[in-house]
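Sending over a structure as structure tokens; questions will come in a sec.
A single protein chain has been omitted; all remaining protein chains appear in their positions.
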Amino acid sequence: MNFAANRTVFITLAVLLLLLGYCAAQFPFVLSTRVLGNLLTDNAFLGVIAVGMTVVIISGGIDLSVGSVLAFVGVLLGVLITQQGVDPLLAFAIVLVIGTAFGALQGAAIHLLGAPAFIVTLAGMFLLRGACFLLTEDSIPINHPLYTQLASAGVPLPGGGQLSFAAGIMLLIIVAAGVMLRRTEFGASVYGLGGDARAAELMGVRAGRATVRIYAFSGFTAAIGGILYSLYTSSAYPLAGIGLELDAIAATIIGGTLLTGGYGGVFGTLLGVLILGVIQLYITLEGTLSSWVAKIATGALLLLFIGAQRFGRAKDH
Amino acid sequence: GKQGGGNGGMTVGFAQIGSESGWRTAETNAAKASAKEKGVDLRISDAQQRQENQIKAIRAFIAQGVDGILLAPVVATGWDQVLKEAQAAKIPVVLVDRLIETSDKNLYLSAVTSDQVLEGRTAGEWLTKTVGSRDCPVIELQGTVGSSPAIARKKGFDEALAKTANVKIVRSQSGDFTRSKAKEVMESAIKAVGGNKICAVYAHNDDMMIGAIQAMKEAGLRPGKDVLTVSIDGVPDIFKAMQDGEANATVELTPDMAGPALDMLAAYKKDGKAPPKWHQTPTKLYLPDTAAAEYQRRKDLY
Amino acid sequence: MSDSAPLLDAHGITKTYPGTTALDDVHFSLQAGEVHALMGENGAGKSTLIKILTGAESRDGGTIALDGQEVALGSSAVAQKSGVWAVHQEVMVLPNLTVAENLLLGSQPRRFGLIDRKTANRIAKDTLTELGLDLDVARPLGAYPVAIRQLVAIARAVHAKARVLVLDEPTASLDAPEVERLFDLVRKLASRGTGIVFITHFLDQVYALSDRITVLRNGKSLGTFAASDLPRDKLVSMMIGKELQHAEAGEHRCEARAGAAVVRFSGTGKKGSVEPFDLALHEGEAVGAAGLLGSGRTETALLMFGIDRAEGGSVEVDGKSARLRSPRDAVRYGLAFSPEDRKTDAIFADLSIRDNVVIALQAKRGWLRKLSRREQQELADRYIAQMNIRTSDADKPIGKLSGGNQQKVLLGRWLATNPRVLILDEPTRGIDVGAHAEIVKMIENLRDNGMALYVISSELEELITYSDRISVMQDRRQVQILEGDDLTVAKIVAAIAAPVEKAAA
């Protein structure tokens, strides 16, 4: 498991560096700490959400609700902080609990009903998106001083960039999730369920409990993603994060996790997120691409990347 | 004509929302056209309707060191942080198409927008005036739930209707700004309300109205005659419909927002003088009488 | 021993599946320190009973007591907490986890609250070494063949110090030395007071190991007997409900057959898999493959059938050079292959028995020439009858059959294609005594009717009954081909064990 996973991660890393190198050859300032720092900050919420998605996918499931959780969390924060005057820290705690509980509920439904995760979380996605509209239709600004502080907080890097608060949280969560996956029984049961759910159960894994935890974790990371997103924009918007689940899934899979479950890891996912980020950055900097050319280019780069990754993997057989 | 030599070599980033509608593409095309005319190197980023992508794009523009940024904000709130970064980098930002909510209006140089509430109100006022005192049940086709034009255009229309008692919205549903969804919504509205009871249809954009017109025709109604229509945008197809007597009114939203914005940036770059905070594009109502000419005028822009 | 309260006591266990009563009011009790064999035909309900005893399956009625205390064994996790462990017939391990993780899942050593991989790997290595297994514990278990996976599953229960250990056909794919090693282990565990339930179809093993025997037939228990009080014949007739007709075991033919070579492999091999070998399979000839676990028999078969691509060498079919680059090619040349790993390589669990029988033939005919419903039904019925498959009808999903019955369906699948060359990897794995003799007879019939066979089996007695020649494998090499008078168990064992240099010379 380790060896094969590492191999894929290496190839992914190599392709990422190549991509970055190509980008830097045209736009040298890309290699500044400022742009690289931005790359982390801009993609922090996606990164955090993709971590939860990775855990879910390794366990053989999928979670389509994350984009809606992000939006719902944001809207709830807006309502609580701006409209109700709740302290942001308390509001954070509330939304984390709600996000986690929602995930747990989905996990319980998946286990108890034996229904496919795809559909359960699709219903979850509709439900929370709808719930956003019930809370507010309009976007809500959040102007609490703590927000301004957190949004601009960070460790300065040489060269004018900074490692922002959001980027720090993302890295922290990646490390924590990595440890959780590789160094705890829960992690082993996640891989186990993805490898062969029935066998895992016969080997003493409590599938129900694990499933609830897995989706709870995804709900939790989605809620953190929601908090980071609301810090990022200092506002709440019911239409935020539409289609985000696909980005998270794409990042996870580009990072070497198999959709069929059982294999993969969060470090690869970080690379996947960065790859999507660099592709987007390149297209923005290029700037002359019409929007449709940009879409085609995104698809082409995605394909190029998957191809390179596969080619690299085929070679070591 | 050309704006003198001052613009030569100016690089401007345009954080566009996306390419979700024909009007939006027209706006992008208009921006490209006027940039070419003014000799501006315009970098366009398509955010696919996502705020985070727009923020990323603005940051990339800042890193690139552009001379100015055009922002068509997908949502009103949440721009302070990135605008501060632009300010710190001394890059002026001009809002196009929509305004933002911010604590500090100095974060952007100026805004070129229409007044979307006014658009809705204009549509509503035309309708109340046209029906006079007879009872008029109206079907409203909203834009995407939660999007700012949908909210504003509903608000303006409601304001106009509030002044009369005889014109009432009996059904208001979202057609997602698209023809096909609007057609579906209209079909069920006709079934639920009864086709002959509908007096008028108000759509938050022309595309939805075109879908609704088809639904009405297929249900044996005569849009433009039995049922009044009013919508917003002024895309070529709605003028064609008016020409054919199937639509009654549209409120124009000009797609040429970038032109004035680029002029402001050029002027600002030249002498450093800040332009007025808001350049409002005209909101104009068009009726069938001018439809033929308007159609000819527009069909190439789109 | 028998006067103390039983360690495990099950009463009135009943289990009904739609269309089948798998268990009907079954009693079963297990003493601490005894080895208790559970015997019965394919589909008698053995696996179902142990699944219920170990919490892997719910029951419709009955009670289970541990140490005289009634317990609700709701899941494997609960059962394992109470010390009840099972190694199931369909080997249940996690192929994507490492050997060590499989061994220690649920009880991994920790440091500072986190799993300590180094220690875990060491413990795993030690535990396995003690059982005589030398594996790379950091490799995914999926890289090892079924037999190894099964041994790891057993090691897992041993490591957890199970009080009750249930082994469902653990020896089905083990070779003789491995079986011996397992038996030593079982005896050792029993002497330490572990109660062991043992399911097998090998009578020798039953009498070598068990203290008591419980016999099941058609989901009913026929009683529990001390092994010493129950003669073989009686046991067998109780199981199958009639006298067993003895096949003329051991009467193998001594002269090789003179048919033409159907397929000839020359220098076929693959780096890291099997060293190049030469072998021709003739019409009307059965070649047996003997060797220890991991000696490369399965991998040879994979090469023969084009599943693995050979590097170099050549293949001739009917004297003409052939390209065997995929199973499809192989099927086209008239080859057929029944793999040893039923679960991953052969079974379409959700498809009906009928579909599972016809699928190879259908694939051979191509998708356009669909077998008619009637032809399908005829084929299915024919093999259900011929193989004595226990099922209500051909519509039942194969996944719901007992292990032995699945194996029979798979044999039927390949017979239906009427192949010229049939490669069988452990064809009698999990097959009950009655059917075992039938299958041996069937292999002989096929051979006599002109088919060429390559049969891998760990049962040397069985192998010599039908083989004209035996290819002996050692360390992924074909070291010798025995024929004629050399076809005796003793000589094969000697060849298997011979030092490599000598055999190669």
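Each chain gets a letter, A, B and C, in the order it is written, and its residues are counted from 1.
As a working rule, a contact is a pair of C-beta atoms (placed from the backbone, for glycine too) under 8 Å apart; a residue touches a chain by one contact, two chains touch by 3 or more.
By our rule, contacts and distances are computed from a predicted model.
Participant: Given that one chain of this complex has been left out, which of "NADH-quinone oxidoreductase subunit NuoN", "ABC transporter permease", "Sarcosine oxidase subunit delta" or "Cysteine desulfurase IscS" is its protein name according to UniProt?
Facilitator: From the listed options "NADH-quinone oxidoreductase subunit NuoN", "ABC transporter permease", "Sarcosine oxidase subunit delta" or "Cysteine desulfurase IscS", the omitted chain resolves to "ABC transporter permease".
Participant: Using the touch definition given at the top, which of the shown chains does the missing chain touch?
Facilitator: Its contacts among the visible chains are A, B, C.
Participant: Any idea which of C:L182, C:V262, C:L303 or C:A360 touches the chain not displayed?
Facilitator: C:A360
Participant: Taking the full complex into account, find the residue in C:D350, C:E461 or C:D475 that is in contact with the omitted chain.
Facilitator: Touches the omitted chain: C:D350.
Participant: From the listed residues A:V79, A:A123 or A:V179, report the one that touches the chain absent from this view.
Facilitator: A:A123
Participant: For a quick check of understanding: of B:T122, B:Q214 or B:T229, which residue touches the chain that isn't displayed?
Facilitator: Considering all chains, including the one not shown, the answer is B:Q214.
Participant: Return the single residue from C:G40, C:G55, C:G106 or C:P339 that touches the missing chain.
Facilitator: The missing chain is touched by C:P339.
Participant: Which residue numbers on chain A touch the omitted chain?
Facilitator: 64, 109, 112-116, 118-120, 122-127, 129-131, 133-134, 137, 246, 249-250, 253-254, 258-260, 290-300, 302-303, 306-307, 310
Participant: Of the residues in chain C, which ones touch the absent chain?
Facilitator: Residues 16, 18, 305, 307, 326-328, 330-332, 337, 339, 344-351, 355, 358-360, 362-371, 395, 413 of chain C touch the chain that is not shown.
Participant: For the chain that got dropped from the picture, name the residues of chain B it touches.
Facilitator: Interface with the chain not displayed, on the chain B side: 19-22, 25-26, 28-29, 142, 145, 171-174, 176-181, 183-185, 187-189, 191-192, 207, 210-211, 214, 218, 220, 237, 240, 302.
Rule of thumb we're sticking to: only the chains that are shown with their structure count from here on.
Participant: Work out, leaving chain A out and holding the others fixed, how the remaining chains group together by touching.
Facilitator: Leave chain A aside; others group as B | C.
Participant: Starting from the Cα centroid of chain A, hunt down the chain whose centroid lies farthest away.
Facilitator: C
Participant: Quick one: chain B and chain C, Cα centre-to-centre, how many Å?
Facilitator: 71
Participant: Between chain A and chain B, tell me the centre distance in angstrom, where each centre is the average of that chain's C-alpha atoms.
Facilitator: 33
Participant: How big is the gap, in whole Å, between where the Cα atoms of chain A centre and where those of chain C centre?
Facilitator: The computed centroid separation for chain A versus chain C comes out at 44 Å.
Participant: Sort out for me which residues of chain A touch chain B in the complex.
Facilitator: For this pair, the touching residues of chain A are 27, 29-30, 32, 34-35, 38, 42, 45, 132-133, 137-141, 143, 148, 151-152, 229, 232-240, 242-243, 277, 280-281, 283-292, 294-295.
Participant: In the complex of these two chains, what residues of chain A are touching chain C?
Facilitator: 1-2, 4, 179, 182-185, 187-189, 191-192, 194-196, 198-206, 262-263
Participant: For the complex, give me every residue of chain B touching chain A.
Facilitator: 13, 16, 18-19, 25, 28, 42-46, 48-53, 55-57, 59-61, 63-65, 75-81, 101-103, 144-148, 151
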